[in-house]
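Only one protein chain is missing; all other protein chains are in place.
Chain IDs A, B and C follow the sequence of writing; residue 1 opens each chain.
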Amino acid sequence: MRVEERELFKSYFKNLTPRERAVFEGGITLGALFHQFVGTPVSLKNREILERAIEESMRNQPCVQDISVKIVGDLKEDEYISLEGKMLDVKLKVKVENTVASLRLKYIEELNYPLMYVEKIEEK
Amino acid sequence: MRVEERELFKSYFKNLTPRERAVFEGGITLGALFHQFVGTPVSLKNREILERAIEESMRNQPCVQDISVKIVGDLKEDEYISLEGKMLDVKLKVKVENTVASLRLKYIEELNYPLMYVEKIEEK
Amino acid sequence: MRVEERELFKSYFKNLTPRERAVFEGGITLGALFHQFVGTPVSLKNREILERAIEESMRNQPCVQDISVKIVGDLKEDEYISLEGKMLDVKLKVKVENTVASLRLKYIEELNYPLMYVEKIEEK
Partner (left out) sequence: MRVEERELFKSYFKNLTPRERAVFEGGITLGALFHQFVGTPVSLKNREILERAIEESMRNQPCVQDISVKIVGDLKEDEYISLEGKMLDVKLKVKVENTVASLRLKYIEELNYPLMYVEKIEEK
């Protein structure tokens, strides 16, 4: 991005505090990840490279500082399934200025729901 | 959702202000919408029903108060294309307690980028 | 499409019989449908419009003559889930010259697998 573009880009977010911007960008990235990759064929053979590829694609998103993706659940030898939301365990850190939001996507059994939430927001 | 589930659900968000929760949920919904529907075959024939179906599917997401989806750009008679992010113009309202965040997904030509941003946050 | 384009387009398929072309295009459409829409938020409120929108988007694909999409499975009042492959029951007719292939996407319980297959191929 050129300087003028960067300034224009920033101007769209001047109405948000760093905390608000961090959770906004974190929300986008979790929503994007879930809806981009749910449905992907996954087996014991490609689970690991898929985890890494999801991480690396999401590192492109604005303000992502770090991300770890685990595909959980029992995959059987010689079978593949379509990736489901409940199989995703994602830890995401989003940094805006000195604020770092730690977010999570994780299946919560009591809710029967793959929940996206904010674990903590810190000033570094 | 049963009462206990609703309480458990809420407990995951008690570390966020209503403004933060509103932009977090708004971010999730915009990220989800983009990555779920980009790629869908679209032509003059199905543009309108696709707009309505995207709106109705996203109304399911937590805290969505209102949403309007427009698929913009020139579609030619007798042709179809894959929906691109730059064709999406989305207005989204997310309500948390008395706070309403108005969000937008819109292609910004100067940035050559389909931008997701927060237009305003109001107390109602 | 202009005449020259149509000719060029057709030239890519001259090595296939009408039967082969019909099942090839049918396979594309079923694979596309599954992987485009799995993950979409669905509830009792938007099930029907989503079914219609999937049908209409897939009618754009080459050679599709008719399609019917049913989203099956128990959806509970006040809840939404992400559309899963096993919830899709799709009947698709693909026509190439005088050949009509009838295809199906349907969850087969004994296989625990949403199967795509060809029900019959007819000369009309």
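Worth pointing out:
Quick note on the criterion: a residue touches a chain if its C-beta (ideal position, glycine included) is under 8 Å from a C-beta of that chain, and two chains touch if they have at least 3 such contacts.
Bear in mind the structure is a predicted one, so any value in this text is a computation, not a measurement.
Checked against the full complex, the candidates C:67, C:100 or C:116 give a single residue touching the omitted chain, namely C:116.
On the side of chain B, touch with the chain left out of the figure occurs at residues 34-35, 38-39, 82, 84-85, 114. Considering the complete assembly, chain A touches the hidden chain via residues 1, 32, 36, 39-43, 45-46, 49-50, 52-54, 56-61, 78-80.
The omitted chain makes contact with chain C at the following residues, 5, 8-9, 12-13, 15-16, 19-20, 23-36, 108, 110-111, 113, 115-118, 120-121.
By definition in this document, only the chains that are shown with their structure count from here on.
For the pair chain B and chain C, the distance between C-alpha centroids works out to 26 Å.
Chain centres here are Cα means. That of chain A falls 17 Å from that of chain B.
A separation of 30 Å divides the Cα centre of chain A from that of chain C. Multi-chain contact residues of chain B, defined as those touching 2 or more other chains: 32, 36.
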